[in-house]
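The other protein chains are all here in position, but one chain of the complex has been omitted.
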Amino acid sequence: MENFIHPNAVLGKEVEVGRYTIIEDGAIIGDRTVIGHHVVIHAGSKVGDRVRIDDNAVIGKLPMSAKRSKTTQAGRRFKPVDIGDDAIIGTGAIVYAGSVLGTGVLIADTAAVREDVTIGDYTIIGRNATIENKVTVGNRCKIQTDVYICAYSSIGDDCFIAPCVATSNDNYAGRWKERTKYYKGVTVRDGGRIAVNATILPGRVIEHDGMAAAGSVVTKDIPDEIIVCGNPAKSLRNVPDNQLLKNQEE
Amino acid sequence: MENFIHPNAVLGKEVEVGRYTIIEDGAIIGDRTVIGHHVVIHAGSKVGDRVRIDDNAVIGKLPMSAKRSKTTQAGRRFKPVDIGDDAIIGTGAIVYAGSVLGTGVLIADTAAVREDVTIGDYTIIGRNATIENKVTVGNRCKIQTDVYICAYSSIGDDCFIAPCVATSNDNYAGRWKERTKYYKGVTVRDGGRIAVNATILPGRVIEHDGMAAAGSVVTKDIPDEIIVCGNPAKSLRNVPDNQLLKNQEE
Partner (left out) sequence: MENFIHPNAVLGKEVEVGRYTIIEDGAIIGDRTVIGHHVVIHAGSKVGDRVRIDDNAVIGKLPMSAKRSKTTQAGRRFKPVDIGDDAIIGTGAIVYAGSVLGTGVLIADTAAVREDVTIGDYTIIGRNATIENKVTVGNRCKIQTDVYICAYSSIGDDCFIAPCVATSNDNYAGRWKERTKYYKGVTVRDGGRIAVNATILPGRVIEHDGMAAAGSVVTKDIPDEIIVCGNPAKSLRNVPDNQLLKNQEE
């Protein structure tokens, strides 16, 4: 089959590689991993056992740096990407060098995971979602389609972030030269939830089991086990008992 | 020209195929269809006559299944994708196995159509829009850029859904083990419209010619021929006569 596997790449047992796929120098691919067509696995990337990588995915991309950017450091070296066992990487998904993905992670089609990101075990990153640089996501989270997680954010375990949620980290909206000192992403504690198309302002904290309702604009921190809604969001009621993380059997 | 066409694929008359494109086993391509570069047409896919498929599109992708997902059935078999005559499939668009696209459908660049979806004739799915699994869309709809249509939704004929609209189907926001029994997508009746960046809550119905204004958060059903706006959305006024579906000449 027509593809390119660099002689210094290391492939495990029973690896399948599609057509016109490129595996660059020093990449390490685990046993029984299945790689689709037109995939690019950049130099040095590490991919676990039984991983599925679909067509057009790009693994281990090196960051780009705009000449006027204040946040991406040109000339830095990045560790190779490290993708855990049993992960699934969707069609056209992009996983940057300098990111670490746990066991059983699903990165859906055309989603992107930037450099300096850690994603915990069994977490799902939805179609077309963006996880910016310097973000940590815990275990068993569901971050759904089209979600935008800004740089410097921290997401705990068992969080649920519904489609089209938008987050932010810059209270100065790109103006004032001192602003980069004050960048602060969003924090979602274990069990925190954000419903569809909600907007979270820079630095806001969603405490344990706290929840932002659909379409809410969250300008203040959300306390434990409280649902907020509206623009600006205000306290609506307590999270129902059957939705508290401690009461889940699954 | 360098590409791969499986010997069991069936190509009609005057089909054009770009470079490094892959047409797998049993795919059937209609007459005068034009296929770009780096396209993947998975095994068994059916593509009509005079279809245009642009670079990097992936046709007939098999669903992925996260280990912890409650909604995608592992091990199921899917019917091959069936794309009608005169359709246009954009650059990097992804059309899953188990979907049926009517005549003259346009799927714009990087849009995705999941499994178990039916799309009616002459409907447009905008750039980067997502049509989740188990969705039905009628004829002559315009679903624009970045729209998110959640699973279990139903869109009638002649509907207009503006850019960045978000829909939802889970009132329990990913929590409570019984929730999957209550998943309910959005229903838009014939002629219903949703304006830019509006948010529709689970199970809500937009009746004939009903309309959600820009940025509205729709928590209640929208009656026939009524415009709602705000967060939460409230009734604003009647749809002007010249915008009613029955008064269109086109």
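Note that the chains are named A and B in the order they appear, and that numbering of residues resets to 1 at the start of each chain.
As a working rule, contacts are C-beta pairs under 8 Å (C-beta built on N, C-alpha and C of every residue); 3 or more make two chains touch, one makes a residue touch a chain.
Worth saying up front: this structure is predicted, and the values here are computed from it rather than measured.
In the complete complex, the residue from A:10, A:166 or A:244 that touches the missing chain is A:166. Considering the whole complex, the residue from B:45, B:145, B:169 or B:187 that touches the absent chain is B:145. Although one chain is not drawn, the whole complex shows that of B:32, B:52 or B:179 it is B:52 that touches it.
The chain that is not drawn here is touched, among residues B:6, B:37 or B:179, by B:37. Counting the whole complex, the residues of subunit A in touch with the unshown chain are 4, 20, 22, 38, 40, 56, 58, 61, 64, 66-69, 92, 94, 110, 112, 128, 130, 132, 146, 148, 150, 164, 166-168, 170, 172-177, 197, 199, 201, 217, 219, 231-232.
Annotation for subunit B: contacts to the undisplayed chain at residues 2, 18-20, 36-38, 52, 54-56, 86, 88, 90-92, 104, 106, 108-110, 122, 124, 127-128, 140, 142, 145-146, 160, 162-164, 193, 195-197, 211, 214-216, 229-231, 242-245, 248-250.
Methods note: only the chains that are shown with their structure count from here on.
Taking only C-alpha atoms, you rotate subunit A by 120 degrees to land it on subunit B; that is to the nearest 5. As a whole-number value, the distance joining the C-alpha centres of subunit A and subunit B reads 24 Å.
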